[in-house]
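Heads up, one of the protein chains got dropped from this complex, but the rest are sitting where they should.
Residue numbering begins at 1 within each chain, and the chains themselves are lettered A and B in the order written.
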Amino acid sequence: MFTQQLVNGITEGSLFALIAISFSLVWGLLKLVNFAMGEIYMFGAYAGWIVVSYITPNLFLALLAGFAVGWGLGWIVEKVAFKALRGVPHIASLVCTIGFSFLFKEIAAAIFGAQTKAMPSFYSSTALVVAGANVSWLQIFMVALAAAMMLLLQLLFYGTKIGLGVRAVALDYRTAGLMGIKVDRVTSIAFSLSGALAAFVGVLAAIYYNAINPYMGFVPGIKGFTAAVFGGITSIPGAILGGYLLGIIENMSVQFVSSGYKDFVSYLLLIVFLLFRPNGILGKKAKL
Amino acid sequence: MISISRKYRLVLQLCVGLLLIALPYLLGNQYFVRIATMIGIYVVLASSLNLIIGFTGMYSLGHGAFYGIGAYASAILSLSLHWPFWVTMPLAGLFTAMVGAFLGLATLRLRQTFLVFGTLAFGEIVRILIMNWNSLTRGPMGIPGIPVPSLFGFSFKNFSNYYYLVLVFAALVVFLIARLYRSRVGRAWVAIREDEVAASTMGVPVFGYKVLAFTISCLFTGLAGAFYGHFVRYISADQFGMNESFLILTMVALGGTGSIIGPVIGAVILMLIPELFRFLAQYRSVLYGAILILVIVVKPEGLAGVKGLFVPPSGTARFHFRKQKIDSAAEGQAGGGAA
Partner (left out) sequence: MILEIRDLEKRFGGLVAVNKVSLSVAEGTTHAIIGPNGAGKTTLFNNISSIIPADSGQVVWRGERIERLPPQKVSAKGISRTFQNIRLFGYMSVFDNVLTGTHNQYKSFVWAAVSHNARYRREDKEGRAFVMDILEKVGLVDKREEYARNLSYGEQRKLEIARALAARPQLLLLDEPAAGMNTAETEEFDRFIRELRREGLTLLLIEHDMKLVMSLADKITVLDYGSKIAEGTAAEIQNDERVIEAYLGKRRV
């Protein structure tokens, strides 16, 4: 039982970690939070669902479709909630993305219906049994994919010109602008990327839970943010650590409290960390 | 805002007052009276949230939960102890205010963005508690059969009667908020919204006044919850979730932050839209989302707001990437540097 929860925790943790990276990416650049992240995740899941149920049952195409849709939605949110509102207090952008969050949710409900739809499963057979815990191929695949994604992001940030631009803007947008970096472009790309990442996770989550509905994004969105705060929202390694820790803690807690309180633990963690350790476990000194 | 001369304003107020009193007779249909009553409750909710957002410049996404706390507190008290509405309703308000004060004391030092998430997490915690605390709240089954209030044998069971009850309540709340707004307390709140540092050097204890605003707002919100519960007579956790917080927020944003009449207008419009355009009723939530985005981008001060809350404060740089904090080194250096 214990190992099983650990395995599940690590699997869910890799999902949280990727969403947390999305939040960290935007926070690092703009000191902003995209509240609609969970809904972009949800649309990603629907994109994946459309691909596998109507076009071709190919997991990679589904992930690609999710990524593309997320990129597009991230781009739209950036244009409206951030670019158009530049220069007004941050909170305006946040409230605007709250509006987007509801808009996306209800648009999805209007298009696809509010009822839960089944998502076909992939690689669900048991791959190995570790200390009494069943580990499915999907779980291995997800953890590996998440790790690969993190590695890819690392390469992107530290090995490409775009990545250099992102880091420069995150450090000091003004100087970066003076040095000839197209701040708007870099911001837009990073924002779209964060949306793409969230939607990508959405496809994975849809396959893992075998179900999608318009309201599936809200809780993972908050949990991704919690994971980001947990690890330290200013650092991407912190986001990863926070994601895995949150996944494990949450699944472990099911042993001690009833499953109805599973989300409770995350929300409590969020409040406790905001109050007492706003810089997270790994975060550099940041003023909250 | 359009300025109307004093005389005409009085005439206008009288007309609106008469209209509100005559409304149940004009509407006739009980269904419409029911909607009018709900509008009254939302006027209170939006005005209370405006106290936080519009006056003091803080944020709360937990007001749906405070609304629920008030409704549950009054319902549980009146069902388990058989106390009359006139006792349980104020107690529910006070209890909600107490919870609000504690939450405020804990979270109001957080920066706006994090305050939003802190109050949101609190709201969800409350919802989960209500869902799972079966012995107290009957969990997902909700609480049916909440008694209808009566006064000296006069029952408020009839929708029209309850409408008048809510009308008095809403008018009183708006009146009290207006008086607070125009007093020393209200000026201190607005000063905090405009510039916390300047407010503190003018003698305003910023944190205390923030907690005060939060507490009073929660008091009214809890009272509104009690009025709601005894009106619909059945409450369940899903009525007080994030969607409710969002709806109230949209009312405040649409009507206009920081004015007395703004949230009233916002509440009326948002409650009427799905009724006036029945074909839209199915997509009302889509509409709310779109309205919120539109208002912020196109008309940040709302329909009747004093100030666009989202307008950059005067004398601040265009970019807010590194918002200055009182105790941050950046400010000290910038200040010292220019001295």
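Rule of thumb we're sticking to: a residue touches a chain if its C-beta (ideal position, glycine included) is under 8 Å from a C-beta of that chain, and two chains touch if they have at least 3 such contacts.
Treat the numbers as computed from the prediction; the structure is a model and nothing was measured.
A.B. asks: Going by the stated contact criterion, tell me the shown chains that border the hidden chain.
C.D. replies: Per the touch rule above, the missing chain touches B.
A.B. asks: Check each of B:109, B:187, B:233 or B:284 against the chain that is not shown and name the one that touches it.
C.D. replies: B:187
A.B. asks: Would you mind spotting which of B:204, B:247 or B:304 touches the chain that isn't drawn?
C.D. replies: Final answer for the missing-chain contact: B:204.
A.B. asks: Looking at B:9, B:157 or B:179, which residue reaches the missing chain?
C.D. replies: B:179
A.B. asks: Which residue, B:212, B:268 or B:304, contacts the hidden chain when the whole complex is considered?
C.D. replies: B:212
A.B. asks: Using the touch rule from the top, list residues of subunit B that touch the missing partner.
C.D. replies: Residues in contact with the chain left out: 176, 179-180, 183-188, 190-191, 194-195, 197-206, 212, 216, 258, 306-307, 311, 313-315, 326-327, 329, 331-333, 335-339.
Just so we're on the same page, only the chains that are shown with their structure count from here on.
A.B. asks: Per the centroid of Cα atoms for each chain, what is the distance between subunit A and subunit B, given in Å?
C.D. replies: 31
A.B. asks: In their shared complex, at which residues does subunit A touch subunit B?
C.D. replies: 30-33, 80-81, 84-92, 94-96, 98-107, 109-110, 173-174, 218, 222, 225-226, 229, 258, 260-261, 263-264, 267-268, 270-271, 274-275, 278, 287-288
A.B. asks: Along subunit B, where are the residues that touch subunit A in the complex?
C.D. replies: Subunit B reaches subunit A through residues 59, 61, 106-107, 110-114, 116-118, 120-122, 124-125, 128-129, 131-132, 242-243, 246, 249-250, 253, 282-283, 285-286, 288-293, 296-297, 300, 308-313, 318-323, 325, 328.
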